[in-house]
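This is the structure I have questions about; it appears just below.
Each chain you see keeps its place in the complex, though not every chain is here.
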């Protein structure tokens, strides 16, 4: 863990974020730690009863926990409603974002007619195209490439090596990690006489505010209309968002998931890793989808949906999977048996 | 949608691309639109009966449709055999590729003995290695890296941040999107005494003409012989093509699919997203594979193949998936029941 120069007492923390203190309000913390590995001056948190055993042995100086576990430790502690979110805020206080030097690095290539906001930081070898707009306080990392007429919002941070194609927009306070590609062409190809004709992708990608996008994730520009990522969406690494997808606000999607073209996903959905969603479907608000599920129909109701195949030791899996190939035949056989039983039952004994 | 400075009448369009006009041949269009969102001066298309309701309400100035729907709208329209491909060509006319400035940007690092064709454009901070060849009219985007002795064909466009390793070839008129990596080492490792010995990957990647490759897709160089992508292949984003794969002409593969080593895929195949194909298999020409299918055996016949697990509400999925673990036992039980029934049927009543 990286050390932090900041230090706060528990009483300063509850002034900032609420909650109550049990124990010594003057305990000072200057870093975060896990229950298992935290040491002196570290603050940790208890998110679930699963970790109560670890709580007994933690060497942290203070703990954040919920009312249910108020008395589960003799350590000084902050009692609050949502210990994980509380911890997130304390950690953000102790670990502010790395400072970025304002100004354009001399090796960067910035178009003379790009509109550069105040306090913008542009890293080494970054490229910013004609008429691009970079908002106040934005950080464009080393080797980023911002296309012509693209817009990067205020206080948004692009880590090194982010690509934003021409005409795409990224909102305020976003975080885009290395290798993200925004606005590459969607996969639009029309078959004609055994070949493919490219369908020009003339839409854009419009990313809202407070969106975070993980490393090497790709979001394609729309074929005609735009691809839309609403405010507060959180995308993990290596996700594919196809053209004309629309993702509702505050939806979170885990790594390796692929969303096919024109899918419309609601607000506050939680989509696990390696999920696939087939083209042109709609997903309602507040839907949860389990890992590796292939969604092949529209989901109109909130709830949790799953489709992973159960894994087993190979020898068992082999036997069961082989029978899947005969499942329909098994169903037919059972129906016949049922009929034969009914026949016998009807027979006078 | 990005506006276009080009404008054509319907009669000009049919002169270029064929088809017939119903309605006013002098209607002029200057952009494309969807049935739903098209406005004045926009041309749209009807690809399927599914969208007839949208056709009734479209505000487009003209529509491209097939003979079956010739009279489905009072708007001026072009009637043709393949409306989607026709639309693709009209859109290409209205939306020509972004112009690229010919010449080498002063920040690019180009080897003195690279062979540069006529009208080549090399973007800022691009790197071109020793004895690399860049064909006439090719565009090497910002921050691309072209290895020693690599070849980029004529009129090929590499968007920013494309990597082509040494000795690999990309044909003419290709489009490679940001983050594409051509020619990284294949995953060749030999086990020896609990460790792995690296097998040098000395083959190349040879990409044909008219190939398009989506963002962050990776194609590994061959272990000994080459990895081959034939003409007209279309690859979506985040696809993995392992060493020594051979993909036949005009095959299209959707995002998140992984093809293991030495797989041979035929011509004109259509492979959906998140498919996996195990190593050393062959796939015949004209095969379609559905999303998330794991192909574990050679496919010798054209046709459609599938292997996705059906998704359901979690509670239902949970019950059914649990029974898969006992499917083989169920089959055995049904066989026993069948025997007991047969025994009873044989019994004289």
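Think of it as A and B in the order they're written, each chain with its own count starting at 1.
Note that a contact is a pair of C-beta atoms (placed from the backbone, for glycine too) under 8 Å apart; a residue touches a chain by one contact, two chains touch by 3 or more.
Nothing here was measured: the structure is a model prediction, and the numbers come from that model.
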item	value
Subunit count for the whole complex, all chains sharing one sequence, 2 displayed	3
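Assume only the chains that are shown with their structure count from here on.
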item	value
Centroid distance [mean C-alpha coordinates] between chain B and chain A, Å	25
Contacting residues of chain A [partner chain B, same complex]	107, 109, 125, 127, 143, 145, 147-148, 161, 163, 165-167, 179, 181, 184-185, 187-192, 194-200, 202-204, 216, 218, 220, 222, 224-226, 238, 240, 242, 256, 258, 260, 274, 276, 278, 288, 290, 293-297, 303-310, 312, 316, 319-320, 322-324, 326-327, 330, 333-334, 337, 340-341, 344, 347-349
Parts of chain B lying in touch with chain A, wherever the complex brings them together	1-2, 4, 31-34, 36-37, 82, 84-85, 87-89, 91-92, 94-95, 98, 105, 107, 123-125, 141-143, 159-161, 175, 177-179, 212, 214-216, 232, 234, 236-238, 250, 252, 254-256, 268, 273-274, 291-292, 308-314, 317-318, 321-322, 324-328, 330-331, 334, 337-338, 341, 344-345, 349
